[in-house]
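The complex appears here minus one protein chain, its other protein chains still in place.
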Amino acid sequence: MEILKVEGVNKSFGGLRALNNVNFKVEEGTVHAIIGPNGAGKSTFLNCMIGRLVPDTGTVMFGDVSLTGMKPHQINQVGVSRVFQTPEIFGDLTLLENVMIPTLAKRDGEFALHAFVRVDQDTEVRDKALHMLEDVGLVEKREMVANSLSRGDKRRLELAMCLSQDPKLLLLDEPTAGMSRADTNNTIDLLKRIGDRGITKVVIEHDMHVVFSLAQKVTVLAQGAIIAEGKPEDIKGDPRVQEAYLGGAHL
Amino acid sequence: MDAILLQILNGLDKGSAYALIALGLTLIFGTLGVVNFAHGALFMIGAFCAVTLSRLLSVSFVTIDETRKDFLGNPLKVETPYVESWFGPEVGAAIIDWSVPLAILFSIPIMALVGLVMERGLIKHFYKRPHADQILVTFGLAIVLQEIIKYFYGANPIPTPAPAAFAGSFDFGALVGMDPNVIIYPYWRIVYFMFAALIVGAVFAFLRFTTFGMVVRAGMADRETVGLLGIDIDRRFTFMFALAAVVAGLAGVMYAPINSPNYHMGMDFLVLSFVVVVVGGMGSLPGAVAAGFLLGILESFASMAQVVALFPGINQIIIYLVAIVILLTRPRGLMGRKGVMES
Partner (left out) sequence: MLGLNKKDTSLFLLVLALVVFAPLLLNPFPEGSELAQFNAGYPDLMQRFLIFGIFAVGFNILFGLTGYLSFGHAAFLGVGSYAGVWMMKLLTMNVIPAIFMSVVFAGLFSLLVGYISLRRSGIYFSILTLAFAQMSFSLAYSVLTPITNGETGLQLALNDPRVLGVSQVDGSIPAANFFGIAMRDSFELSMGGWLFTFNAGYYLCAVVMMVAFYVAIRIFRSPFGMMLRAVKSNQQRMNFTGLNSKPYTLAAFVISGMYAGLAGGLMVAMDPLAGAERMQWTASGEVVLMTILGGAGTLIGPVLGAGFIKYCENIFSKINDNILYDWFAGLPEGLADFLVFVIHPFIGKGWHLTLGIMFMLIVIFLPGGIMEGFERIGRLFKRKPSSGESVSAKTSTTPAE
């Protein structure tokens, strides 16, 4: 069954056609990678899905909910979480608070005036957050300020924040960008592990190693249009993809 | 028709002052990225440059004239300003009379120095700090500057007349072929407007036609990239700050005859100038100038008796009202650029 269905999405910036009639489906429970050369429109596409940008035409359906025109917080509330290319975390807050906030958002909705409850006595939320931190291996650092983390740790924290909401769909924008090989492998392991929870994932990625270790399906985007789609091994051999991606060299 | 023209003319002098202050604010904001709450104080210091020069020029020595008696029958004490004894009575009197225009020359080095010291000594340390910190520290500086002026010049407004040649009014209406005595307009206001137009023109020409100006404009558009080109952008920005200080100072010098300088005039103008900058569009120089004149004229329209009768108090709040509407409908202001202060 499809969890995400994008139909006929167009998006232009001035004269630049960033997305050209994109149709795209994600099967529930799979890991779906979007690859493509720089400037192919991957980030624009992702932004159109999460409400950061509004597509000029076309629809984005999440299950039977239309995401087009919804505000970011509403999209999150229906079950879509996002990991950014540069980690977006609450830098001045502690790690524990960083994870408690999304957990609360999931439980209490987009706004709750709980001004007379003590946050440190909310054991349900606290335990859940601690559990998540443990999953990503940051539980010892829970009282640290998030800004003092290394970049790799920040990304893991962001992942924990997203996972704490038990999203139905997780969007990851280049989750290993700028990481060392060792960190990349750690992240792959982590993503594989959380894959067991049955969360559907859409990954935008540069690193083919990551794509082929994670994804069950790959979509190739070039110059704002989808040029190929299929299983990783098929994509590997597709001459169109090699043409677009590497100018003919082998992957 | 003539009523409209009259209101436009009446709005020009205030509009000119708004435009000049807003121009400087925008220069500083655009180049240095700093929100300068002390800019009104620079305007005020300019006005007090005029006061100071006119006082300096009238410094006198006393001689006793035995041939004349005062009303008590004692020999008359005659005060003669030094300039009169140095340059002869006529030239001396003319110099004193023209003290406000002369203060333009006097104030340029002073304002440039004030600007330089402010930027190097304080503002430069705040480039990387949050905007709230910049607002707060310049707000503190504004208080300090105005209190210093208050300490030396007292709290009362100090009348500083324009040269006698520009005192009084002329019949503007008759000049443009209307019925006489319909539009009577003070000379000095028209001088102020022309002066402001000149300064604005000079600043724009400078930015447009010099290499320096080109680099500054490039810096306003994208500071980091210009920095990467190996251009010493910091020094140029220091110069821009000094320039903005001089512009604000000159606006103040020439405003002295219109409104007797007092120590809080800077704050009064600052709030409105900020509103002007926001209406014009943060970071847009033409926007600042256009909005300055626009709001000055609008304010004068709102003060018309007919309008006030219809909407009491509208003249007091029109500028703020316009600002609120503009900010809500066109967040970037009339001519604002994308990406300025939107993080």
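Chains here go by letter, A and B, matching the order in which they are written, and residues are numbered from 1 within each.
By definition in this document, a contact is a pair of C-beta atoms (placed from the backbone, for glycine too) under 8 Å apart; a residue touches a chain by one contact, two chains touch by 3 or more.
For clarity, every value in this text was computed on a predicted model and none was experimentally measured.
*Asks:* According to the contact rule at the top, which chains on display are touched by the left-out chain?
*Replies:* Listed by label, the shown chains it touches are A, B.
*Asks:* If I consider the whole complex, including the chain that's not displayed, which of B:140, B:159 or B:180 touches that chain?
*Replies:* B:140
*Asks:* Looking at the full complex, which residue from A:20, A:59, A:77 or A:242 touches the chain that isn't shown here?
*Replies:* A:77
*Asks:* Going by the contact rule already stated, which one of A:2, A:56 or A:110 would touch the omitted chain in the full complex?
*Replies:* Only one listed residue reaches the unshown chain, and that is A:110.
*Asks:* For a quick check of understanding: of A:128, A:154, A:168 or A:217, which residue touches the chain that isn't displayed?
*Replies:* Answer from the full complex: A:154 touches the omitted chain.
*Asks:* At which residues does subunit A meet the chain that is not included here?
*Replies:* 50, 71-73, 76-77, 81-82, 84, 88-94, 97, 100-102, 104-106, 108-120, 122, 143-145, 147-151, 154, 161, 165
*Asks:* When the complex is taken as a whole, what residues of subunit B touch the one chain not shown?
*Replies:* 35, 122, 125, 129, 131-133, 135-137, 139-144, 147-148, 151, 267, 271, 274-275, 278, 282, 312-313, 316-317, 320-321, 323-324, 327-328, 331, 341-343
The rule we apply is simple: only the chains that are shown with their structure count from here on.
*Asks:* Nearest whole angstrom, what separates the Cα centre of subunit A from the Cα centre of subunit B?
*Replies:* Chain centroid spacing, subunit A to subunit B, equals 53 Å.
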